[in-house]
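This structure is in structure tokens; I'll ask about it shortly.
Of the protein chains in this complex, one is absent; all others appear in place.
Chain IDs A and B follow the sequence of writing; residue 1 opens each chain.
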Amino acid sequence: MTLLEIKDLTVGFDTEDGLVHAVRGVSLDLAEGEILALCGESGCGKSVTGMSIPRLLPPDSTRLSGSIRLDGRELTGLPEAELRRVRGKDVSVVFQEPMTSLNPSFTVGYQIGEVLRRHEKLSWKAARARAVDLLRLVGIPAPERRINEYPHQLSGGMRQRVVIAIAVACSPRVLIADEPTTALDVTIQAGVLDVFRDLRDRLGTAIILITHDLGVVADIADRAVVMYAGRAVEQAPVGELFARPRHPYTLGLMKALPTAAAAGADGRLRLAEIPGMLPSSLSDPAACLFHDRCPRAKDDCVTAVPELAASGPGHLAACFYPLEDGSR
Amino acid sequence: MAELGVKETVAPVVSSGRADRRRRLWRRFRRRPLPMVGLVLVVAFLLLALVGPLVTPDPSLQDYNATLAPPSPAHPLGADDLGRDVLARIASGAQISLQAGVLSTLLAMVIGIPIGLVAGYYRRWLDPVVMRMVDVVLAFPFLVFAVGLAAIIGPSLRGVVFALGFAQLPAVIRITRGEVLAVREMDYVMAAVADGAGDGHILFRYILPNCANPLIVQATVAIPTAIIGEATLSFLGLGVQPPTPSWGVMLTIAQQYLDQAPWLAIWPGVMIALATLGFNLLGDGLRDVFDPRSAR
Partner (left out) sequence: MIWFVLRRAGSALIVMFVASVLIFLGIRALPGDPAVVMAGEEATPAVVAAIREEYGLDRPLPAQYVTYVGQTLTGNLGRSTQDGLPVSEILLQRLPVTLELAALAMLVAIVIGVLAGIIAAVRRGRLPDYLATGFGLAGLSIPHFWLGLLGILLFAVTLRWLPASGYVPFSEDPGGNLLRMLMPSLVLGAGFAAVLMRQTRSAMLGALSSDYVRTARSKGLPESAVVGVHALRNSLTTVVTVLGLQLGALISGAVVTEQIFVIPGFGKLTVDAVLTRNYPVIQAVVLVTVAGYVLVNLLVDIAYAFLNPRVRLSGGTDG
């Protein structure tokens, strides 16, 4: 059942240089208990798409249009005060930087308890007891002791678990995790991903996982949306996507991924890079934005925008000349 | 904690392309209105101090028919208790202010830059000693220097310059040392070291040019502080002595005639405020241009 539905989301930012087009008409949906990956390189608009849902964008410079419906309720027109009742309760966020996402001046217990007091109207005492439970849930040992500690006394992995504990404190419907493992050591990454899987299984939380790391996508996501220059260029169930990528950009991303499959005949790993660079975000041409980096581009790629079109079971790609089966 | 207000700018300046860089900075600077106002005020102040005394009458000439005269064609800003032309005295006062500001800042730079360079470069043994000394100097309120100096060498412009220069020494040392510490770790300096460049070459060719921007910003903070400091000390009688027409001295006189000749209290104060404002605006602008990250 569809929990979250985004239709034609467009986000721009006013800057000194003009309007920056960060998201150019993205549509996607999220089912209950689903883990959806939003992937693409930095600057592709995946984070902005995620942050648009709880509207955690600079209010003065953001130009947002389109529709974001949570359980059928439209969020985009919601007044700020209403939205604050949604944030942290129905929709919560885990940020990339565990080292700076926690307030250095307050104890872990305070920072978890705060969100419970706000949305669940708990007393400090009750909030504290719940905070201990939450720390245990996210796999922090000795939570009774940790709860009185300050962020600087915790390791990066621990801090990220605390941030997750804050995010899931009120059992949100949707959890948006923005590069939650990027700043962590590889060994710690797996543990944090396990926490997400566990939360989905136990609480039924739907998760939007924003990442540039296709390894993480393959590991945990059910479905993935690939973004490029503010547009969704391909979306498919993860197995299908990795088996049969349709968009040349997706294929390029995969070739840049170090896997055993990419090893050459001599057994050495060769990583391919996609030539060229991201188009300017200051203009919004009616063209496929990938055309100047695309080996398959033809004349019409420069004059029209390819729409997402079905190219397999649950598989959509926005390309006039999609890859065929087995062409990788 | 005491490094507050001292922005660490680490952008390396290497001589090639420096002209380009300066031109780019100027473009960035010109776009902002307030720093331009500051620049205009500073240039006006410099003109007043350098050219003003040449075109105005003798500031100590007494016109007994004009004692405490309000502004008139003969005396555009009025005349003081001894019938001296206020405009002429304002121009001469600008010269005193400029001297106090520039000389004290130069003094602090001439002493502070070598100390900061050496302390930062020979980190291991010299640095802790110098930094403790800086802490001690910081522990003295500026006025204590000034009072002590006035007590020992007598109230004078020289005492003011020494007191003001000494007071800003810690800031100069800290800035220079901070830049040295930042720059000496950069790859191109390491490469020069590996190529066998001598200490002197590295200090003057690589490190000193990088100190220029933060020190220029520091000067735009120090000069207005010194202008106010000179005026304050002279107002108290601890600085420039009458009949030399310092803005502070003029205000001391004005205080006695507040009810009869209030304009005497207006002009010097306006001049101090405008000159100081000019340097402050200019400094804020330069800080933003040199270090865009701090532009808040």
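One rule holds for everything that comes next: a contact is a pair of C-beta atoms (placed from the backbone, for glycine too) under 8 Å apart; a residue touches a chain by one contact, two chains touch by 3 or more.
Note that the coordinates shown come from a computational prediction; the quantities given were computed from them, not determined experimentally.
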item	value
Absent-chain contact - pick from A:S65, A:N103 or A:T303	A:N103
Chain not shown: contacting residue from B:L25, B:L68, B:V147 or B:M186	B:V147
Selected residue (touches chain absent from view) among A:A22, A:I68 or A:V115	A:V115
Residue, one of A:G25, A:G88, A:P143 or A:P279, that touches the chain absent here	A:G88
Residue of A:L122, A:I166 or A:I220 in touch with the missing chain, whole complex considered	A:I166
For chain B, the residues touching the chain missing from this view	1-4, 132, 135-136, 139-144, 147-148, 150-152, 155, 224, 228, 231-232, 235-238, 251, 254-255, 258-259, 262, 265, 268-269, 272-274, 276-277, 280-281, 296
Chain A residues that touch the omitted chain in the full complex	54, 56, 60, 83-89, 92-93, 95, 97, 100-106, 114-115, 118-119, 150, 152-153, 163, 166-167
